[in-house]
Each structure stands twice: as structure tokens, then as C-alpha cells.
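What follows is an incomplete set of chains from the complex, kept in their original frame.
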Amino acid sequence: MRIDLNADVGESFGAYAIGHDPGLMTSITSANVAAGFHAGDPSVLRSTIRLAKAHGVAVGAHPGFPDLAGFGRRDMKVSPREAEDFVLYQIAAVAGVAAAEGVTLQHVKPHGALFNMAMRDADLASAIARATAAFSPDLMLFGLPDSELLQAGRAERLRVVAEAFADRAYEADGSLVSRSKSGAVIHDVSAVVARAVRMAKDGTVTAIDGTVLKLRPDTICVHSDTPGADDLAARLRAALGDAGVSVRAIGAA
Amino acid sequence: MRIDLNADVGESFGAYAIGHDPGLMTSITSANVAAGFHAGDPSVLRSTIRLAKAHGVAVGAHPGFPDLAGFGRRDMKVSPREAEDFVLYQIAAVAGVAAAEGVTLQHVKPHGALFNMAMRDADLASAIARATAAFSPDLMLFGLPDSELLQAGRAERLRVVAEAFADRAYEADGSLVSRSKSGAVIHDVSAVVARAVRMAKDGTVTAIDGTVLKLRPDTICVHSDTPGADDLAARLRAALGDAGVSVRAIGAA
């Protein structure tokens, strides 16, 4: 029994600070580092990689839409060619800065609207997988278990990593309950922790209608924009440890 | 006797086309490829690298100030830390996209105001050299022969590449005549070609006051924003060949 804990980091920009990076880094095992398109800047990127390295946290690229004003959360209708090229660019930037710090890039996880769209849009998913594989066949690709993205990753012979969200409700079919519905986000910290432990240990989660779903995540996402995200991550890590689950980066031995 | 011919390319952006890339690529031997800060975008970057590869042109990164509106031509007072980080980021992006296309980055040449400032500002020069060396000790650094930039490059144990401008007038001390003075830019194509041949063959150039300067450039820059830059490059290459000068990328065997 092992699990990876991932979170989005490096999203500050210039004079603008956001997130809980120092706190999160003491608990997570994989960091999704912003690349300057939806968030982040070259100095934030570099210091975030240094911080991850100092805490032994694995580094991934977190490419997003070129939409700083919208924090990459607004759907944009880009062509597969555009997506492939800007994802490759962002992977290259994060990987190159990481390499200069002596860190090998572990994975790629798309951000925000790009992530959500790539779960369902086969062409977009394929573009992202191609960009990832073009950069390196050793990169892992993060996404929801039955998503177009992971399917595209497999087609590119990438190692795919199934992700779960302990603070999000699931539909009976394994998809996430839309944020527009009530109950979509679970705010009770104890409940979130209990769900994470059950996901990691038993491979199950109770859907919003009461159905018990099988779910074998390789990694659990801690939303870094939740107030108290760093405390939540610390509690998750402690509870998983107490339950006998080994919390390690997905790429660790 | 050998010489490299370099030019700035990949400066188009989205719907905006600029430059003479396809024409230039048939004559130059080293391409300075924009990285998306002063010019260029991820798709332009990738297709420019493909074009360079198809023509056997060596690829370099051309980092600039984060100033698309000013095309990187406006002095910006950035800290050495900021400069180091955004130069590293830009090198990483170009190098990573090049690697995905099977191309190894040859060199780094700063753009516009960043280039000009780095000729004289030791702290900025050192920041750029550090970023370059941090990315790879095999990268070459382009600059004016007696500049702070090349001195900083040597301090970082990088191979430095002395650059000359065939279409710019020189002062008696070897510096370029300021563009604000009349006669700073030489518009007569035959004169530019003759100067280039003499630089490459004899290692001399006549300064604006008549003094004959010693100048042993490794590479000659063709300004890509001059009207007819592609024709000029073709004439330069032909004339150099006729004069028995081998025109090859600086990093070629």
C-alpha cells in the first residue's frame, strides 16, 4: 500500500503571492509547478523547484492555458496544434529550470480548464500526450482514471498516473460531481481525511448517491487554493501514515 | 579561414508575421531563435527550429526582456536575479523544444536592449553567463569582442564567440557607433559585403574616423529586420565563399 500526494504550487506572480507552498512542501510528495502561462514567473518557478528539492518533493510541469487574467480556469478553444506546442514549451521551461537545479522532471499534469477539457476531449488529450512524449518518454502523465488524457497517454506509451480527489464528491459513474451542484466539494476536514485513507487503503469511495465505487488512485490531489490547504495536507499525510499507507512520490523507488 | 553567419529569427507572434526567416535560413549558419518574451510564441518557436534543422542551421536561444510591446528594445532596470531567472527560463524553453525536434542547442545570444546593456553592465552580463552555464557548460555565448558579456562568459568557463556587424560603423576603440549618430548604419549592400569579406579574411575593419581596426570575429550578424535581409545574407554568403572563406556554424566540426 502506497500513495502519492500532489498539489499545485509555484502559482505566485511578480508582486502577487498566492498559495501555501512552504507549508504544502512538508507534506506532499509530488509538486505540479506552474510554468508562467496561467500563473508563475521565471523567478517563482526556480525558487519553487529549489523548495521542492530541499523537501525531497518530486517535480512535475503544470502547463495551463495562456490566460494569466483568468488563472487558466476559462475554457479556450485552441487547436490541437496550438495546445501541443504550448504544452511542449511549458514542459521544456519547467524541465530545463529543474535540470539546472539538478532535478529531473517526473511528470506532467495539465492545469485548470486545460485539465478539465483534456479529460473529455480526445484531440486535446492527444495533443498533450504527444507534447509530453516528444519531450521525454520517461515523463508520467497525471489525470482522472478513465479520462481521454490517460488513454492518450497510454497510446503514446507514457506511464499514466490515476488521480483522485479526496475533497470532491463522485458520481456513481466515477466522474466528479460538477462544482455547480451542491455537495460537490467536501469541506469537512475529517471527512476528507477519512475518504483519502479509504481510497488509498481499500480502493473505494462512496459516491454522492451512496454507491460504493472502486477507485485505485496512484495519487491524491490536495487543492492548494483551499484555505488551510497546508494543514489539510499535513493531516492527510499523518493519517495515511497511521493507517499503514506509505506516502511516496509516484516515481520514487 | 572560416566564419559563422548569424541572424535573429522566430520573431513572428500569433497572427503577426515579421522577418524573412525562410529566405535567411538558406544563407545563415546559426539562428538566434526568440523565446516568447520579446517576440515569438510556442508554435513559431517550434516551426522555426524545424526550419533551421531542415536547412542544417545551428540553433541558439535569443532571450530578451519581457516586453512584447517594445520588442525587447527598451532598456529595463531588472535585478541580476530577475535577469538570471528569465534568461534561464528562455534558454530552457528553446533548448527543450529543440531537443524534442532532435536538435541540440548551440549558443545563447541576448536580444536587443538586453544585449546592449549586457555589453557594458558587468552584473547583468554575469547574470546572463550564470544562467547559460547553469543550463549547460557546453553552450556558447555570443557578444561583442571586448564586452562585459564575453568576459563574464569566460569567468563561467563558457566558450565565447566574438561577433561583428558588417552593416554597422565602428568607433576607433572598437565599439559600435551609436545609432543616434549619422553614418551608424551602412545601407550600401556592396559596402556591407566588402566589409564582411575583409573582416573574415583579413581580420580588419575601417572605423568611422579612418582608423584600421583589428577585429577577428567568429560570427557576423545579419540584421533580420533590414528590408532585403534575406538577399543581403545570400550575397554575403556567396561573396565569402568566393573569397575562400568557409562559412560554417561556429559549433560545426
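All chains are identified by letter, namely A and B, in their written order; residue positions are counted from 1 within each chain.
Just so it is clear, contacts are C-beta pairs under 8 Å (C-beta built on N, C-alpha and C of every residue); 3 or more make two chains touch, one makes a residue touch a chain.
Given the structure is predicted, the values throughout are model-derived calculations rather than measurements.
Colleague: Given the 2 placed subunits, let me have the overall number of copies in this structure's complex.
Modeller: Total copies of the sequence across the whole complex: 4.
Here is the rule we go by: only the chains that are shown with their structure count from here on.
Colleague: Return the distance between the CA-based centres of subunit A and subunit B, expressed in whole Å.
Modeller: 39
Colleague: Considering the complex alone, what residue numbers of subunit B touch subunit A?
Modeller: 36, 41-43, 45-46, 81-82, 85-86, 88-89, 91-97, 99-100, 131, 134-135
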